[in-house]
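One chain of protein is taken out of this complex; the other chains stay put.
For subunit A:
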Amino acid sequence: MTALERSAGPGLGPGSGPGSGPDPIDEYVAALAAVLHGPARAKARMVTEARDALTDGAADFAPHLGPGDAARRAIDDFGSVEEVAPAFQRELTIAQARHTARAVALTVPFLMVCWYWTTAVGQGRQLPHHAQVLAAPLGGIAAAVALLAAASLAATGVLARRLPVPDRLPLMVAWTGTTAGTTLGISALTLTAVSALAGNWLISGLLGVLTVVSHARVAASARACRQCARLPVGRPAI
């Protein structure tokens, strides 16, 4: 006996027709969307697919149950929001972590190379001593966060076929992003000042703006990642 055939059994109450109240599927999808947090596109996709599944399920059950009960039966089969949200959130949290890690892994090395070229190579001389003292640890931190971000991308991608994603990885990515954002902010201030003092106004100004914009994007992504990492997530259903 299939699930569909069982659903037509006598244990179910009388159906409620259309117009008897708010659409249960709409209410369910709204409740699910309200508790999920993550990248907008990924969240929209998952919520849309949930709605499609509920709509398809209700259409399957409708000939046996009537529209209202068919929708409720489809929701029962899907699982309550409390049951399914942790598994959805786990994927959204990993998606947000990958988003943040990608932003760090691409942005930080690019900007650091640009700054190095502009302030040292571009001017044909070394940085002033006080700038070198600051640039060395900033460069080290930038390299470390870029490597961590790249490793996190691998750990949540192809490598995850063999190794489970550690539960605390998204939080680690969030703080990596926060560190990267702070580093970019300090770099923007100090290196713009150094470059400007050297009279290289145009390039240093453009690069300063680019760094500030990157800082804002990385910091916002890291903040969203911290928020996602604090939410309860379920173990993958494998």
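Just so it is clear, contacts are C-beta pairs under 8 Å (C-beta built on N, C-alpha and C of every residue); 3 or more make two chains touch, one makes a residue touch a chain; residues count from 1.
The criterion applied here is as follows: contacts and distances are computed from a predicted model.
According to UniProt, the chain absent from the figure is "PadR family transcriptional regulator", selected among "Acyl CoA:acetate/3-ketoacid CoA transferase subunit alpha", "Cytochrome bc1 complex cytochrome b subunit", "ABC transporter" or "PadR family transcriptional regulator".
Residue in contact with the omitted chain (choice from A:45, A:130 or A:230): A:45. With the whole complex as reference, residues 1-3, 5, 45-46, 48-50, 52-53, 56-57, 74, 77-79, 83-84, 87-88, 90-91, 94-95, 98, 156-158, 160-161, 234, 236-238 of subunit A touch the missing chain.
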